[in-house]
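Selected chains from the complex are presented in situ; the others are not included.
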């Protein structure tokens, strides 16, 4: 595929929770105009898609986005020009989960958590979603607090039960995270753990790479390349971080790293239509406005993708095989140093979009409208 | 001073907020029996002191511990056998502080923050507290968001105003922290920054070392040694961490590090009565019960202190000067590998305390009492 073809077909999924309030343990700062229910989150996501043209689906978080009728929610999304996407299970925001969910030493709590996961598959059936994304806050804070091994056994049991329940076109996407909220041992702390579990589950179990979930010094693009080689990469949760799981706008902290990751996606065939990689944002907008934060993030992924596509792979490979260290590196840097904004502006114009999505949003009046209309109510979500 | 003399005179201050609920951005798990007001926090702190004998004061956090009459609060503490200690200012839990407090680009918000700091000195006047502890959540999340330098200017201005307001026996203790809740740049990120500001302020401005606030790989005992040499170490906030500012029980993650820190305190004269070092806990008990969590932490500091005092400094120095690497290290390890629990049990018995504070607490009935009595109400605090 050509650069333009890939860019035209690229799809970036938005997380419904990015539109709600979020924060740190120190404070959740309230913003005016945030959605009061899942329908309003979808309206905001649709607005991002209208401005960017490449964000036609929105991921849900259950129970934050629980509604009485998911068919109706899907219809509302469709009316607004987008679709419902990945279903994210949440088994961490209940007092019962103090010592974990599916890894909890108490079988009653494990059963409750598993029931929620199975309920999420019901939601998928209703929404037509392909992917169930599982991230577990499970882990321990103190050495000895629980058996590391017993928790793995419990985890494996729950994953198998969920995998068995999936329909033939549905996938289980297992996410890993180094630390937080567990501080001593996390039950799925790294890609190796997620990979090993997915391997036992079967073909439709894949690993999700969240770009903020690694130890300092980890080479994320290596993991991406390795998982693509093993056909076990299922999805990205994009965001960026300077230190921990900061959940900043993707590309804000290390745009060169984002480019390198997307270059490995390209080199590993991950942009091919049948590769089945879900590209999703997973971010918090704690202090900046949320919809423009999403638009900017979508643009950052697009720009990094464009640069990755500009790499002259033939010349690169020749230099690599010749052992030309500086020459090979220069091929990659040439693409990275290119200003791809004009190219993307042209592409948008071709598709009938405004060349500058941020300006388009500012001109849309949406920001003022939601501040005026969305009075009262509370929103459920991240950090709420 | 002998080992026993130091251990007998050691004082560890408790943080009022350790008795309230706390958590991560993902969830604050509620515990039964948590205090509903500052008086109940003081009752819990007094219980810790009754069991350990070395925790006779409690630090307040304003406005979490705001009361109408601080003289009355101090009297209540005295009745329960303890005192009010350090006053901690809180300028991060208000929507106004989204972009910072004393470093905020908006002069109105800066004024509001400064007024709160000055109000805290009023509280100190009422409680008779010596120390004002300042930790600022100020910083930025994105490159360019604000001027790093202008924020330093604003910080310096606020610190000077507060320092001017202090009475002659009062001290300003400036705390640093690498990251969180600011993710890109924190306005007082390291000891060097705190030290430089304190140097300009004057004699009664000192640095607080929070053991969880450093980058990975930082040698904390070096900082302690250096600040003692410069006479600029004012206080410790003890806790422990595996990765970030985990706020686990001190000594839980790396007991050898705690020992090394306390050894440098000893070697730098920090246990001398006139050294003026405040030893304080600053922790969260997210999943474990709070009062036993505090008792265990006090014991961990005591045990590490005892080991530090057992180091044979004369032999150590001789080995160091002889360039005997293994010999010098062995002197330190010998002390660390000693089981000091019998020594501390004896010391408690001598002072009329139960030898095992944890057992003493379990036997006290306090845990059952507070669960039964403290029904209704809400508590203000950390993560609340």
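Order of writing sets the chain letters: A and B. Residues in each chain are counted from 1.
As a working rule, a contact is a pair of C-beta atoms (placed from the backbone, for glycine too) under 8 Å apart; a residue touches a chain by one contact, two chains touch by 3 or more.
The shown structure was predicted, so the numbers you read here are calculated from the model rather than taken from an experiment.
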| item | value |
| --- | --- |
| Homomeric assembly size (copies in this file), of which only 2 appear in place | 4 |
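Going forward, only the chains that are shown with their structure count from here on.
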| item | value |
| --- | --- |
| When chain A is superposed on chain B by its C-alpha atoms, the rotation angle in degrees, nearest 5 | 180 |
| Separation of mean Cα positions, chain B and chain A [Å, integer] | 38 |
| Chain B partner contacts - residues on chain A that touch it in the complex | 22-27, 29-30, 92-95, 97-99, 137, 141-143, 178-181, 183-184, 216, 241-244, 246, 248-249, 252-253, 286-288, 382-383 |
